[in-house]
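A single protein chain has been omitted from the complex, and every remaining protein chain is retained in its original position.
The block that comes next holds chain A.
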Amino acid sequence: MEIIMSVLAGILFATGVYNLLQKQLLRIVIGTALISHGAHLFILTMGKLKTGAPPILVKGVEQYTDPLPQALILTSIVISFGVTSLLLVLAYRAATLNKTDNMEELRGSEDE
């Protein structure tokens, strides 16, 4: 199972990176979102899958899944959400100000 999930994470990374290399701003933001999904899946897979009950203590249950990766992912989800929203607004501002969302046209001036 972990191998399948690893491959899925790999696919998410690959498509994310491919989007990141495109020219439209929106695609780049989509790429970052895909990469963060991939990273979350990656972390979850690293903590082993399906080894017990959800990490909510119940009397009588001995085996729980690993709670630490979940805590890490939770933090990461929130942060990537913040970053993604910021990126989106930035993309919106950049596109409206410069009248283009093509990254090749958003290169800055020569003398910078």
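Here are a few things to note about the model shown:
Here is the rule we go by: a contact is a pair of C-beta atoms (placed from the backbone, for glycine too) under 8 Å apart; a residue touches a chain by one contact, two chains touch by 3 or more; residues count from 1.
One rule holds for everything that comes next: contacts and distances are computed from a predicted model.
From the set "Protocatechuate 3,4-dioxygenase subunit beta", "Sulfide dehydrogenase subunit alpha", "Light-independent protochlorophyllide reductase subunit N" or "Multicomponent Na+:H+ antiporter subunit A", the protein name that UniProt assigns to the chain left out of the figure is "Multicomponent Na+:H+ antiporter subunit A". Within chain A, the residues in touch with the undisplayed chain are 1-30, 33-34, 37-38, 40-42, 44-58, 64-68, 70-71, 73-75, 77-79, 81-86, 88-93, 95-97, 100-104, 106-108, 112.
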